[in-house]
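The structure under discussion is supplied below as structure tokens; questions concerning it will follow.
Left out: one protein chain. Kept in place: all the others.
The letters A, B and C name the chains in turn, as written, and every chain counts its residues from 1.
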Amino acid sequence: MNVIADFSVVPIGVGVSLSRYVAACQEVLEESGLSHRLHAYGTNIEGPWEEVFAVIRRCHERVHAMGAPRISTTIKVGTRIDRDQTLNDKVASVTSKLGGGG
Amino acid sequence: MNVIADFSVVPIGVGVSLSRYVAACQEVLEESGLSHRLHAYGTNIEGPWEEVFAVIRRCHERVHAMGAPRISTTIKVGTRIDRDQTLNDKVASVTSKLGGGG
Amino acid sequence: MNVIADFSVVPIGVGVSLSRYVAACQEVLEESGLSHRLHAYGTNIEGPWEEVFAVIRRCHERVHAMGAPRISTTIKVGTRIDRDQTLNDKVASVTSKLGGGG
Partner (left out) sequence: MNVIADFSVVPIGVGVSLSRYVAACQEVLEESGLSHRLHAYGTNIEGPWEEVFAVIRRCHERVHAMGAPRISTTIKVGTRIDRDQTLNDKVASVTSKLGGGG
């Protein structure tokens, strides 16, 4: 089962600056080979269910290994059986419907 | 790695009444043997990372099998390496701080 | 417009123990008079849109005032125009479908 997901990892107990943990997580994503895209409040990712959640788990492991005692992550995950859809399709599908002046 | 998680499954394309899909998902949770608790906007669940996400996946499979072409699920997942914590601990930890001086 | 919502506040930069911040937020909820219910990964709340989000804002203000430099909150919010529904209705609607064959 293929998924399109979005997740944002919040390390807890490591102070106020989180960007190096998010960057470490981006490196885990790079290593995974899965298609992904960073935005200002999370990362889009797509792939088989098992792989996507295994990658998010590796993010947790990496961030804990960097010293974060606790992590709270929010994930959105979409599946569909009517047709295939990619990250690009989803954005294109919306922008094609924006009207003249949208 | 043990997790405390919360998730809510939204079947798309099956009309406005979602409760029978949520109920089917509760039965998947029952079958799993994992500790879980329904609330008004999702379900708390705890257990090993792999098992928790395998159960959520089975919810998607069950709900798709019931006819939902598309599903969007929101998940929060917490991990910690400083100590163990259960669903009950989390609630108790907050309620102990309410009231006189909370 | 009435909403049923669920939210969980994660204070950042205040160490690993978050329960006293969550408890402070519960007190803001009590002061609001809105119907609400704590669970292990957030709080259910219902009421008019403006009031619910004003309460969540006051939680942020209270938690910042307690010293948290940064907060990340996840909110789910549901609205419907087909009929009224309360927190209790939502749970009852699911549990009525559990059991004999679900």
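A few points about this structure:
By our rule, contacts are C-beta pairs under 8 Å (C-beta built on N, C-alpha and C of every residue); 3 or more make two chains touch, one makes a residue touch a chain.
Since this is a predicted model, take the numbers as computed values, not measurements.
Touching the missing chain, out of A:1, A:65 or A:94, is residue A:94. Interface with the hidden chain, as seen from subunit C, comprises residues 1, 13, 49-50, 53, 56-57, 60-61, 64, 69-82. As for the chain not pictured, it touches subunit A at residues 4-6, 8, 16, 19-20, 22-23, 26-27, 30, 37-42, 44, 74, 76, 78, 80, 82, 87-88, 90-91, 93-99, 102.
Panel shows subunit B; residues 8, 10, 12-13, 15-16, 18, 69-70, 72, 74 of it touch the chain omitted from the view.
The criterion applied here is as follows: only the chains that are shown with their structure count from here on.
Centres computed as Cα averages put subunit B at a distance of 16 Å from subunit C.
One finds 19 Å separating the Cα centroids of subunit A and subunit B. Distance from the subunit A centre to the subunit C centre is 24 Å, each centre being the mean of its Cα atoms.
Listed for subunit A are residues 13, 69-70, 72, 74, each touching two or more other chains.
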